[in-house]
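All protein chains of the complex are present and in place, except for one that has been dropped.
Up next is chain A:
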Amino acid sequence: MSQINTVPETTKQQLINPNLKHKPDTMLKIIVRKFFKNKLAVIGAIILCLIILASIFAPWLTPYTFEEQNLLNKLQPPSEEHLLGTDKFGRDLLTRILFGARISLFVGFASIAGAITIGTIVGSVAGYFGGWIDSILMRFIDTLYAIPTLFLLITLVTIFQPGVDKLILIFISTGWMTTARLVRAEFLSLRTREFVLSAKTVGAKSGTIIFSHILPNAVGPIIVAATIGVGGVILAEAGLSYLGLGIQPPIPSWGNMLQDAQNYTIMLKAWWYPTFPGLMILITVLSFNFVGDGLRDAFDPKVNE
């Protein structure tokens, strides 16, 4: 076989543009740059950062504790001492919202981390190997889907004491199937793509193909699903806590704060009581969705900058 030496002159002239100076960009840089072009996503990300920081530094941001009651001071409107007012036990609402954010975010992130891990493993196995392995896993998932989540929750909560750890377990066990299906679908479509076939024709091993060709192309959709999923879990946790099945008082969560407020016919009088926890849920979930949408475009190689 002859050694590589010269380039056909004609093609050389046609294709080489000497003016094209190009700094190499890593994929990550390109993704970050594309993300920053999406205003809503950036706003969402900033809001989430603020909420996360505020919840981490909550003890230093407020002079009150979340359980400190002061019945003489109950249902006070927003004022200088209590920026967002007080609740029916005279507890500072801002403090409870900040500590509630800790719970909500922790439950959200921990549940999704677990669900994504399990879902990615199961989905990769099903999608890459296909055949009967895939059939069995998918039938199993279909079966799990047939169980109504709320029914499962009520059962589990009545058997075990409700608590943060149980909530996370419940969200993981009801949430991983969505990721598994998503990852499986990605694998099924990616494994017959021509760039995967071309890796096979040069003799790349299965491990290389999975980790270096398929997963990097599936990671975008997984991260997007995870981001939107955190918002979903926060909403679900709020719903459950609102029903009294989630986080139990006196530990604050945005959901059980809403429930406290709902018990009051004075909802109209003490408008701040349900409004602020409700707003927090809304803003947080929306922000996660905006960030998720932004990531979706940023990860898509077909969407140009």
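The rule is simple: a contact is a pair of C-beta atoms (placed from the backbone, for glycine too) under 8 Å apart; a residue touches a chain by one contact, two chains touch by 3 or more; residues count from 1.
Everything below uses one rule, namely that contacts and distances are computed from a predicted model.
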Hidden chain of the complex, named as in its UniProt record, picked from "3-oxoacyl-[acyl-carrier-protein] reductase", "Putative DNA metabolism protein", "PepSY-associated TM region" or "Dipeptide ABC transporter ATP-binding protein": "Dipeptide ABC transporter ATP-binding protein"
Contact residue for the chain not shown (choose from A:M27, A:L53 or A:L279): A:M27
Among A:V32, A:L61, A:I147 or A:L197, the residue in touch with the chain that has been omitted: A:L197
Per the touch definition above, residue among A:Q69, A:N217, A:Q248 or A:T275 touching the missing chain: A:N217
Chain not shown, touching residues in chain A: 1-2, 4, 7-8, 11-12, 14-17, 20, 22, 24, 27, 30, 131-132, 135, 139, 193-195, 197-205, 208, 213, 216-217, 301-302, 304
